[in-house]
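Missing here is one protein chain; the remaining ones are kept as they sit in the complex.
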Amino acid sequence: MHYNVNTIPVGVLGASGYAGREICALVARHPRFALSFATANEQRGQRLRAGGRDITFSAPDDVRLEDAEVVFSALPHGASLTWVERAASAGARVIDLSSDLRPGNGGAPSSGRTAVPYGMPELSAATRARICGAQIVANPGCYPTSILLALAPLQASGLIASGSTIVANAASGVSGAGNAPKRELLFAEVSDDYRAYGVGNSHRHLHEMRATLLSIGADTDLVFTPHLLPVSRGILSTITVTLSEPLTDPLALFRRAYAGEPFMEITEDQPSLRDVVHRNVVRITATMVDGTRQPTLLVTSAIDNLMKGAAGQAVQNANLMCGVDECAGLPA
Amino acid sequence: MHYNVNTIPVGVLGASGYAGREICALVARHPRFALSFATANEQRGQRLRAGGRDITFSAPDDVRLEDAEVVFSALPHGASLTWVERAASAGARVIDLSSDLRPGNGGAPSSGRTAVPYGMPELSAATRARICGAQIVANPGCYPTSILLALAPLQASGLIASGSTIVANAASGVSGAGNAPKRELLFAEVSDDYRAYGVGNSHRHLHEMRATLLSIGADTDLVFTPHLLPVSRGILSTITVTLSEPLTDPLALFRRAYAGEPFMEITEDQPSLRDVVHRNVVRITATMVDGTRQPTLLVTSAIDNLMKGAAGQAVQNANLMCGVDECAGLPA
Amino acid sequence: MHYNVNTIPVGVLGASGYAGREICALVARHPRFALSFATANEQRGQRLRAGGRDITFSAPDDVRLEDAEVVFSALPHGASLTWVERAASAGARVIDLSSDLRPGNGGAPSSGRTAVPYGMPELSAATRARICGAQIVANPGCYPTSILLALAPLQASGLIASGSTIVANAASGVSGAGNAPKRELLFAEVSDDYRAYGVGNSHRHLHEMRATLLSIGADTDLVFTPHLLPVSRGILSTITVTLSEPLTDPLALFRRAYAGEPFMEITEDQPSLRDVVHRNVVRITATMVDGTRQPTLLVTSAIDNLMKGAAGQAVQNANLMCGVDECAGLPA
Partner (left out) sequence: MHYNVNTIPVGVLGASGYAGREICALVARHPRFALSFATANEQRGQRLRAGGRDITFSAPDDVRLEDAEVVFSALPHGASLTWVERAASAGARVIDLSSDLRPGNGGAPSSGRTAVPYGMPELSAATRARICGAQIVANPGCYPTSILLALAPLQASGLIASGSTIVANAASGVSGAGNAPKRELLFAEVSDDYRAYGVGNSHRHLHEMRATLLSIGADTDLVFTPHLLPVSRGILSTITVTLSEPLTDPLALFRRAYAGEPFMEITEDQPSLRDVVHRNVVRITATMVDGTRQPTLLVTSAIDNLMKGAAGQAVQNANLMCGVDECAGLPA
């Protein structure tokens, strides 16, 4: 293959899932990236149309990792880490979309491994700086992206009541569960239905959020309840936070905190899935609740689980790691 | 018209909305009730097929209220009260599905009117007794039905932490918003979308719940956030409650509290809309949350907003008021 | 197990699919049938709630076929025939929901096997008579049920133009494709989509319809194009027929032909899926098309693919075979 001197060759591991396909589509339209390979073990040899280009899936063992300067791993949790390390050894910058290296899942120092940066650029200036200099980045989970970015400005302002419990209810479209054929994800099972799952503490994203909240100094508990929506894409999180003091203008706080951020939208209206699908944004509003003894803030936050919740944020991280414009190739 | 000596003639006011139609269908299949009239001002003269019978809508002024021993009012909030009083004066037992006489909305003593019983038989033995002896009953809202019955056993056991905040997130199918043609309820607007509404304290159901919680002795705050689901029917409520002490077997508590109740289903699995649509039941599970400093219980509760959340509960109340088997004519 | 002298023990083979479950639910509510066993090889030991009863799936080899007087086979095409013959040898009356014995698929004399009756009672008086006396009945496919019953009265009246081509377009909900986990049936693949499939002549139902049309004397060609709808249940067929002469009142023809039939609904309005789901009916209207040189009739026909298109019609056939009221246990 022949690349322009300015073109950065990119590989995608695990490209047949929803997130992997979305990365391929974003790379196809990216001004600087060009797809070098896309692997999909079970679908090797099959073709995919993504971003207006035809892609042929390779077997993982048939690609040369050193052909790529940037590697995205959308491999399953558990299977990803080995390939991430292999790609890094081959010299590539690597964005790992699995949970293998995320805080609370193995990315924390307690696992004996040096923590890789958590790829959520808007979390703090320090986070963005760490991403810019990293060889490996742990791309955040979809739920944590929608919830943590709704909490970060409150925590940074010292507004979350110490010792309080944050209640985060979230609802996700079905694509969040992947495209492996499972009976419970069939159309005839999901349509017209809605239910909670992973109740109590079983969802891996809970550990990721608790560890990240701890790392930014929050002294709170977190209750997280995900739900399955009968839509394809999108996550809405509804978050109840006890504040240490009332906020007269919560939107102003969020607007200040995210001033200049190209992918953060603070709105007066309630954000909805339609506002955000196919876009790499987090859309947030916040409202003080009337009639409670303790000051209580209701924050709602919408993302596209496959964009800002996965592939879009991964490309955003790759842009930062490569010194490319952070917005390059991303629909905002 | 001619009735069997055992047949109870029934009138439905405001029969063209979703709840009104559902009442007509339930009455059509009821072993003791027979439809005497169904009014719908704008659709007067139009016919409706409900419960296998043909019904012709009358104008409200063209019916004789004294022809009915039981009158259901599914008229809009505000418009219902006058007709409820007129039907009661004509001697009928009346079930008012509007909010006009509900606690926190005018049914409370503060309004100068003697409170009519709140038609939620499972709330307490005293509540059921009051319904049995009442001429007028205020049929509860759909959200309050799903939320209050998920909280009542905890409050009765003194388990809700004093001064704590209950966080109730709920998601409802679109039929909950009625069938008046509004742009924001069009298919092309609602499908693939999901959003919160009435955030803060603006939903009338919040006042109904706060007043009822107060009346059963709860010393708590309530944050309530409703959401609009892209499905036709069903409500799922996800409720986070701080307890005064941990519960080792929350399901046992709910099973004991609702033993013998034909319409309360306590399950180990997460309840889903599919489990409850077209049925007059509340389906509940409860799980202790791990990893929080204060004992925290997560209760989820599913109902069909048009059945146990409206028409079904109304017929259940009518059964009690008439001394008929509480389950008569109700799909459980 | 102990049965009332009037109770007919029933077995269901392949009970874990959508049609099998629906049969179990119908049997549970049937006034004369009682479930003796329900097999599901891969889900053996699992429990199913159907028709208000709990059912435990058995392995096929663990049941005694002679325990059932009626056996429904909802096994896959190809796998069903052996079990149908085994159950018949054990003395049971058998309704085969697979295509193995249907006309055009092996049930025709050309296969060397004596044809078993085609279980579509409304097709003709002779068909119903054959079903009543049969030990084995081939239950029709869902598309053929909706299409052939829309054509039978026209053929019986000699109205279909000789040598003409009938164009049948049909759209089915996803449950028609079964509940085996396949990627193309995932919610995130099916929702918001619509497409034709089996175009040309590849759908097995085409052979079933062509053979049946031939058997009732039709001298026509049939073009059949099925489509996949983003709904769970229901089939709508839209059929264009060239007539030998204009019909001034096509509804009258259909009403006469189906007079007394409990499951045939002839309407002036266009039938829709909502009219028929969860009911064992075929709902039909017919309209002459203006502005064509040859007299052309447009017939639309709606069924629930799992009821009149599968389980409901199977129970209807079993009722006839057992001398029970044809409507017993069937929602019309």
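First chain written, first letter: the chains are A, B and C, and each begins at residue 1.
We take it that a contact is a pair of C-beta atoms (placed from the backbone, for glycine too) under 8 Å apart; a residue touches a chain by one contact, two chains touch by 3 or more.
All figures in this text were calculated on a predicted structure; none of them were measured in a lab.
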**Fill in**
Missing-chain contact among C:A59, C:A126, C:A180 or C:V199 belongs to C:V199
**Message:** If I consider the whole complex, including the chain that's not displayed, which of B:P9, B:P140 or B:G173 touches that chain?
**Reply:** B:G173
**Request:** May I ask you to list the residues on chain B that touch the chain which is not drawn?
**Result:** 18, 173-175, 179-183, 185-192, 230-233
**Complete:** Interface residues of chain C toward the undisplayed chain are 163, 165, 167, 169, 171, 192-197, 199-201, 206, 210, 221, 223, 225, 227, 229-234, 236, 238, 240, 242, 270-274, 277, 287-294, 296, 298, 300, 302
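We adopt the following convention: only the chains that are shown with their structure count from here on.
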**Asked** Could you state the distance in Å from the CA-based centre of chain B to that of chain C?
**Response** 39
**Message:** If I count partner chains per residue in chain B, which residues reach a count of at least 2?
**Reply:** 192
